[in-house]
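With one protein chain withheld, the remaining protein chains of the complex are depicted in position.
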């Protein structure tokens, strides 16, 4: 079989599109942010990506119908000369290092096919401690993007993240750069202990300013409140708190 | 070498065949059920599948003759307009995620070659506790199959199985759906602690009604009795019981 | 690079050759036996097999010269109509299941190239306890070989080895059978705790009778004595003995 199967539901004409990636990772920050963006902007699914690098697993929807785990791309058409958007979300990242590379390569080929001129990858930056107001850290493919992003409040901090960026958010930047593509990674600070809607919101606030889109954050705020209640309860009942391993895998 | 080697013993003409899969998995429910079906319906082996995704291992038969571990397909011809059957059983599932995908893909190609119109995958649904009367849970490729299956007593329960279906039983549905094929997964509830003939019987009772075949269950009932005796003894001798790891791998 | 690199030092004309395999495994029984056979029959190295499925490692000889880890084939020419021999020895078996398959497949292709009519694979059968007089167990590709081998004192015992034969010794039989080749696996009983020259000798005694070659066993007997002394000392000093993990990997 093909290592990566790309199923086109539609081949839309897109105006100078921007690619936005948000796959599972630390605190699920990127995934939460990108899914919220799809919801808010009413994105249309046009590509499904299946692969032997994903787990051999189906999810069962409430209706009883199965869905093979995948990654998906949605497009958003915008008025006038505004860049159209392609938003990449999904159930999993590739299971193996070489699978991660093969998937990122394929996604970049799709981006080139639609003449994507700019990519934003969204992720979390795990700090290992609870934080009140998450900053949004940046990393870029080309130096001139640093100045541009600083204007939107993105923090560039020497030595952060010290261990680099692992997974799709890093690879789309790094491998894309090898292919001559421009991109920015936006990382919301997160404890990494829980799914973190607050960090997702911080990332989206920056991105919505960059993209000039209006986003209603009430859903994310509700989720953040639920998590806050949960963590307060845990603080009361458990004398010491340890990170949940599955949330600390890598920066997505 | 070829990643998957398919040896045809025979190329039978089959009338609108239904594929039934039962490979090793939780409680070996699917394997027990499918092997019992082959015995009862006197299936004829016509395909052997060898692969580098299986363990590098031969089994030694009582005669001293070795058999390279494999998966096998049997066909069952039926009278009149009744669908013929192809039953897939085997020693192992693929060892790696990508091997699982490659094997499922190849099996689906074989199914397409014989113009299979419908697939049933059989497996166990591990509950982690002993149960008296196992239900049979369902998952389907297309929504109209839910109603059809409910008429045969299959349970569709929101949020079950919560973690989806992993392995061949899931992949044949999910990947088959990508290829436009129709299928149903039948999962017998099982503790997952032991090989579970009772769950296999529950699954087969549903399937035999769907297929309109008569099955004698005395063999499975004998095996279930043996397991019951074993578990009662264990309860007496061991103060606490823990699941055997190898039986909890995944839903087959 | 090629997955398996085969370097021919020479392409000898061989008379109806018999292939004999002895690679590392339980108690290193097969390796010891096959290497002893090469020594005794003054085999000539004619093939070197390198592969990315072996460890990325060189061994350093006493001279300071390195040798990339490999498998090697030696040939032995014999007088008159006696079958010539090809003996396969090596530093390692493949590291991964699929690597094991690829290597076995390639070795069988070489065997076919030289028109090998019969293969003997040599290994150990780990019992997990010390034994005085090791039996030699057999497993065969074709049933008529059972009778033939019994005449040479080989034991065929229902249910032994219960878990089958894993690794090159099993695969050459099992995959060879898929390709229509005839073969026998000879397994010397061993504790599996130590390198076991006694089990190697038991295997070679059978094989030398089959092949009608004379073997001087004094070297193996010396080694066995050394091991015996070592084990007696261990018995004295250590109250309880545990198997060394690396020797229990699998039946080679």
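A, B and C label the chains in the order they appear, each numbered from 1.
One rule holds for everything that comes next: contacts are C-beta pairs under 8 Å (C-beta built on N, C-alpha and C of every residue); 3 or more make two chains touch, one makes a residue touch a chain.
This structure is a prediction, so every number in the text was calculated from the model and none was measured.
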Practice task
Identify the visible chains that the left-out chain touches across the whole complex.
Solution key: A, C
Completion exercise
Given C:68, C:110, C:131 or C:213, the residue that touches the chain left out of view is C:68
Fill in the blank from the handout: Among listed residues A:141, A:191 or A:208, the absent chain is touched only by A:141
Problem - Omitted-chain contact residue, chosen from A:5, A:104 or A:127 - result: A:104
Fill in the blank from the handout: chain C positions in touch with the non-displayed chain are 1, 5, 7, 50-60, 62-69, 95, 99
Fill in the blank from the handout: Where chain A meets the left-out chain, the residues are 94, 97-98, 100-102, 104-106, 138-143, 146, 156, 158-161, 164-168, 170-171, 173-175, 177-178, 185
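Criterion: only the chains that are shown with their structure count from here on.
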Exercise for the section: Since chain A and chain B are copies that touch, just let me know if over half of their interface numbering is common to both, same, or not, different. Expected result: different
Practice task
Could you tell me which residues belong to chain C and also touch two or more other chains?
Solution key: none
